[in-house]
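For this depiction, one protein chain was excluded, whereas all remaining protein chains were kept in their positions.
Entry: subunit A
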Amino acid sequence: MPLINLPAFAADLLADFERLGTLRVDTPVIQPAEPFLDMAGEDLRRRIFMTESETGKSLCLRPEFTIPVCLRHIETATGTPQRYSYLGEIFRQRREGANEFYQAGIEDLGETDVAGADARAISDAITILAARLPGRHLKVTLGDQSVFEAVVAACGLPAGWQKRLIHAFGNSAQIDALLTRISSPQPVAGLSPQIEALLASGDDATLIAHLDETMEATGYSTNASRSPKEIAARLKEKRALEKTALDGRTLGLLREFLSLSIPLAEAPAALFAFAAKSGLALDGALSRFDARVAALGNAGVDPGLLTYRAAFGRPLDYYTGLVFEIVIDGSSAVLAGGGRFDRLMTLLGARERIPAVGFALWLDRIEQALAPRDREAAR
């Protein structure tokens, strides 16, 4: 479908994608809404355009490409590794700006050389942007959730806290609120004397049986939602933690880690120094981090462009490691964003785990970033 509102540089982008050895795919504009809401959460609902089929199925206008490309990969049972590229319109409800705009990008599925694939995604994004915006100083910010996961694990925090912290990673307000909350004890109140006695007895089986009976008696199914066992386990965990508070030293370490923002080239040494000073065993995560930095060097990426920000992440549960964003120095408009989403393929129904990394380019913002004379020349 030839579209006359395509950015003038679209043909160059497609040539780049082909030169990079990717397979160009297209996906229908009208998509089932379920997978998007399921992956990104209900909040997405007010930001996408939804409609219903005649039979009542929820449909939406494609709000992004990653999920459709991954679903297509699963449906067509294509082997891996496979690198896909796409270029097309996406649709989102925005208070300001257009509701339909072009996005292009690459999804790299099934490459087991994680460091190499991460570096290639960043390098490809930089190469493509640099070709469109010659002479502009690009700035790349990187984050890595797996390093944060390693830090909270090495701090020896209770499993429940680790989960909460990892879940909030990438949302600084939420992390702050959470750190404040767990810094003081959280008493478990409002339990009946009977439950208190059962908890105190340590007799799990009787506690679970009691919950089971109560549910039966009050007309609640014991397997449709949370089970008696699950409720009892979490109640016990809360009770065990109620007198525990995050100690000042650990809080200090977490805050110190999250405030790290340094040139990527210096990040491995800084992280090793942080681990050594704090006595945290981060070896696995740090060597993977180091391998990525080395792979970026091998890919010929200018280290001067790269900054590591320890608190940078995306609060979506399928992002697992690297995230990155590219802007023009001094501007806040994100021209490219990407990351590793090793959990997405299985969540979408793939039978085996397929590692995945990719990025998307915001073509409208790239067009706006072109100097007026470049835009003239391109016409």
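Keep in mind that, in the parts below, contacts are C-beta pairs under 8 Å (C-beta built on N, C-alpha and C of every residue); 3 or more make two chains touch, one makes a residue touch a chain; residues count from 1.
Simple rule for what comes next: contacts and distances are computed from a predicted model.
Chain not shown in the complex: UniProt lists it as "ATP phosphoribosyltransferase", one of "ATP phosphoribosyltransferase", "Phosphate transport system ATP-binding protein", "Cytochrome c oxidase subunit 1" or "Hydantoinase/oxoprolinase family protein".
Only one of A:Ala40, A:Ile67, A:Ile90 or A:Ala104 touches the absent chain when the whole complex is considered: A:Ala40. Set against the missing chain, the residues A:Leu235, A:Ala265 or A:Ala311 yield one that touches it, A:Leu235.
The chain omitted from view is touched by exactly one of A:Val25, A:Ile48, A:Ile90 or A:Met215, namely A:Met215. Within the full complex, the residue among A:His137, A:Arg181, A:Arg255 or A:Lys277 touching the omitted chain is A:Arg181. Residues of subunit A that touch the chain left out of the display are 37-38, 40-43, 45-46, 160, 163-164, 167-168, 171, 173-174, 178, 181, 188-191, 195, 211, 214-215, 218-221, 224-226, 228, 230-231, 234-235, 237-238, 315-317, 347.
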